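Only a single protein chain was left out; the remaining protein chains are all shown in position.
Labels A and B are assigned to the chains in the order they are written; within every chain, residues are numbered from 1.
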Amino acid sequence: MRAKGIPRARPGAGARAGDGFLAGAMMVARPPVELALTAALRRAARVRPEVFDRLGRFRDAAFLIAPSDLPVAFRLTPRAAGGRVTVVRRGDPEPCAARISGPLVELLGLFDGSLDADAAFFGRRIDVDGDTGAVVALHNALEAADMSLAELLGLPRFGRRLADLGLDAMLRAARRARPAEG
Amino acid sequence: MGSIELVCPAGSPAMLRAAVEAGADSVYCGLRDETNARNFPGLNFSPAELTEATAWAHGRRAKVLVAINTFARAGETDAWMASVDAAVAAGADAIIAADLAVLAYAHEAHSSLRLHLSVQAAANSADAIAFYAEAYGVRRVVLPRVLSAPEIAALIRETSVEIEAFVFGGLCVMAEGRCALSSYATGRSPNLSGVCSPPEAVTFDRSNGQLTPRLAGLAIDRLGDGEPAGYPTLCKGRFEADGAPGYLFEDPVSLNAMGLLKALATAGVRAVKIEGRQRGKAYVARVAAAFRSAIDALDRGEDTLPYERLLSDLAEGGRETAGAYRKTWR
Partner (left out) sequence: MTAPLDLVLGPLLFNWSPERIADFYGRIADETPVDRVYLGEVVCGKRAPLLEAALAAAADRLEAGGKTVVWSAPALPATPRERNGARALVAAGGLVELNDLSGLAHLPAGAPFVAGPLLNIYNEAAARELTRRGCVRLCANVELSLAAVAAIARGCPGLEVEVFAYGRLPLALSGRCYHARQHDLHKDNCRFVCNRDPDGLAVRTLEGEPFLAINGVQTLSHGVQLADIPPADLKAAGVGALRLTPHTGDMVAIIAAFRRFADGALDREGLRRAVEAAGPPGPLVNGYLVGKAGLAPVGA
């Protein structure tokens, strides 16, 4: 059996000029974001416990959701009532069960059910590292709950505002136009 | 010739609703345990969910077929019999089974329950079908994906049992239920544990711009930047024989036999089946809608051609094949 957990990010992976500054700014702004996301996650655990049941043995796993176009990543530990979301730097050395990375638009589509996860993977638009079983469980649990990651994290208003501005349609168009990428 | 029945996958109640709303005549699903052949983490139905979803489907005049299609573990067969009882209690229209133990129990304990023979039983001839029909009253057989369309037509002429054929989705290269490649590498397989290439054994290595999918540590492919990936199953892996690397068993492609719908219907195939309980709502909604349109067109005497390219982007490796239905595949 291979060791679980993810090696730290490779040097220079995804680094771009200006990332350092942006990452610094985002890290400074993180406490209120983390509080809000964690509170939303725990609220979801109370309202929709079946989502967490479906995760089975991966309830306590740590998931790193890493948009490749952001200098930070989100670290999610479902664990029902004791769940937590933290904002970390891309190269965060803490071990996690699995890391899901890809462009933000792909990740949003993946978790709101509008994008077929396997198709995204076959097309190499998203990458999965670590325990693939954990990622499969998270995806299936959200799928089955008719719940998006945005909802799990209490962000429906954010989505609605995008829709109001017509940005939602733009995101979808951008996703369709995107060629397969690594 | 009546309309061909469209049978779609449901990995969750939400996916079941999506399939029916998109035009499925029947959905197939499994309980959340080792008794069904898509035993992936987070997938499938609790008995309560199954009961509720079945009632919902019946309200929409859709049928629910419950897959109890793995082979019961020696010394622990009770769990499989309990799944049969749970399916009956939930009001399922049929169960889909492969194990003689499950078929025998269902036939004896629930004599009015409709039995479908799972593809995992790999009944590929009228002789095999005759045995299952005579011994267990099997009413429908899901054919293994090893027969060509003319062979299916010939087979149907020899049997009175209903025939269901896969038309879309992941393609088993081996005769279903007769493959132990996964357990040889990982210890778990469809027959032993309801999973092929179990996700916990899958890892992806990235180095030098290449992606190496591994199963239990064994390199099963190597992909350049942006090169399409397949499911990390051994039969779609790239290996080397006689010094030449290649996809020895099958390219990473998936089945799309929409172009053969008419031939299959003419041959007397009663139902067509979509693979992919693990693939979610977005997938099933699109595939069910496309096949619904194609079948409706067929019923009106029209061509299915306008619908054939609708689903290419869902395919594994971005490519599709008509598989064994065209004899050149062999």
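Worth pointing out:
Just so we're on the same page, a contact is a pair of C-beta atoms (placed from the backbone, for glycine too) under 8 Å apart; a residue touches a chain by one contact, two chains touch by 3 or more.
None of these values were measured; they are calculated from a predicted model.
Within the entire complex, contacts from the absent chain reach the displayed chains B.
Residue in contact with the omitted chain (choice from B:His110, B:Arg178 or B:Arg292): B:Arg178. From the options B:Ile220, B:Val253, B:Ala267 or B:Ala322, the residue with contact to the chain not on display is B:Ile220. With the whole complex as reference, residues 71-77, 98-101, 104-105, 120-125, 127-128, 130-132, 134-135, 144-147, 151, 173-175, 177-181, 183-187, 189, 191-192, 212, 216, 218-222, 234-235, 238-242, 245, 248-250, 324, 328-330 of chain B touch the missing chain.
We take it that only the chains that are shown with their structure count from here on.
If each chain is reduced to the centroid of its CA atoms, chain A and chain B end up 30 Å from each other.
Residues 11-15, 32, 40-43, 198-200, 202-204, 206, 209, 211, 214, 216-217, 223, 225-232, 252, 276, 278-283, 286, 313-318 of chain B touch chain A in their complex. Note for the complex: chain A touches chain B at residues 1-2, 54-58, 113-119, 121-124, 127-141, 143-146, 180-182.
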